[in-house]
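Presenting chain A:
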Amino acid sequence: MVYTPWCTVLGMSIGQTFLGLLESSPRHGYDLKRAYDERFGRTRPLPYGQVYATLSRLLKSGLVEVDSVEPGEGPERKRYAITEAGVTDVDRWLSQAEKPEPYLQSVLYTKVVLALLTDRPAADLLDTQTAEHLRLMRELTRRKDGGDLAEQLICDHALFHLEADLRWLELTAARLDELAREVRSHG
Partner candidate 1 sequence: MAELLVADGLNKAFGPTPALDGASISIDAGEIVAVMGPSGSGKSTLLHCLAGIVRPDSGQVRYEGREVTAMPDRERSALRRRQFGFVFQFGQLVPELTCLENVALPLRMERVRRRAAEQRAMEWLERLEVTDVAGKRPGEVSGGQGQRVAVARALVTNPRVIFADEPTGALDSLNGERVMRLLTQSARESHAAVVLVTHEARVASYSDREVVVRDGRVRDLTGARRG
Partner candidate 2 sequence: MAIAGGRDGWTRALLAAIAMGIGVPALLTAAAVPAALDPRQNRVDPRRPASLGDIPAAANTLLIGQQFEAAFRDQTVYAVLVRPEGPDAPLPPGVARLPQPGEVVVSPALRDLLASKDADLFAPRLGGARVIGTIGPAGLTGPRELAYYLGSDQLQPGQAERVTAIGSTNTVEFSPVLALLIVVISVVLLLPIAVLIGTAVRFGGERRDRRLAALRLVGADQRMTRRVAAGEALGTALLSLVAGVLFFLLGRQVVPLFTLWDISLYARDLRPNPLLAGTVALAVPVLAVTVTMVSMRGVVIEPLGVTRRAGTTRRRLWWRLILPVLGLAVLYPLFGDIRSSTVDNRYQIAAGAILLLFGAVALLPWVIDLVVRRIRGGAVPWQLAIRRLQQDSATSARMVNGVAVAVAGTIGLQMLFAGVEGDFRTDTGADPSRADVMVQSSGVDGRELPVRLRAVPGVTAVSSILGTTAANADQPHRFTFVFVADCAALAEALVLERCTDGDVFVSKPGSGTHGESYVAAPGDRLLLGTDKQLAWTVPAGTREVPSRRDPGGFNRDMGLFVTPGAVDVSRFGPLEAWMSLRTDPGDRDALERVRNAAATVDQRALVYRLSRTDEANRFVNVRRGLYIGAVVTLLLVGASLLVGLMEHLRERRRLLAILVAMGTRRGTLLWSVVWQTVVPVVLGLVLAVGFGLALGAVLLRLVTVPITVNWAVVGLSVALAAAVMALVTLLSLPPLWRLTRPDGLRTE
């Protein structure tokens, strides 16, 4: 199995995360960074550069728009708001299962928090992901059945990792209400 490096996974989802954060209310770039760091980037704050790069990419694809510009200079004066297309994108992203892969938790966590923030059904999201994980596990189990020992061991390795993810999904599902209260109280 080939594993996707961590940063790429992360990078792929910053855009959707911003969209999700913007969906609750329009924000300045600086606000966005702060909200993101607070919720998802505790150990690794987002560099400013990446914030504006991402925002401009989203602007270009029409997922966000500039809501208002305050008098003065510099990009931080712009306030961004999500567009219709942006909302649809968030929708699609949240309802789609991630490809079950190791170190997926951060993405999944982000998705759950955003779903809660935007009043989308987070439990469904978890179920969908669980189903996808299980589907892959079934596949691996079946492959294992026919394979030689090396194949079996490789499959087992993947199975154990997937199982760990599933445990996390289960635990999160069980604590969803608690998490929702916490997320909402942060505003």
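By our rule, a contact is a pair of C-beta atoms (placed from the backbone, for glycine too) under 8 Å apart; a residue touches a chain by one contact, two chains touch by 3 or more; residues count from 1.
For anyone wondering why these and not others, all candidates are chains of the complex that A comes from, given by their letters.
These numbers were taken from a predicted model, which means no experiment stands behind them.
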Interface partner of chain A in the complex, by touch - 1 or 2: 1
Residues of chain A that touch candidate 1 when the two form their complex: 92, 95-97, 124, 127-128, 130-131, 133-134, 137-138, 140-141, 145, 159-160, 162-163, 166-167, 170, 173-174
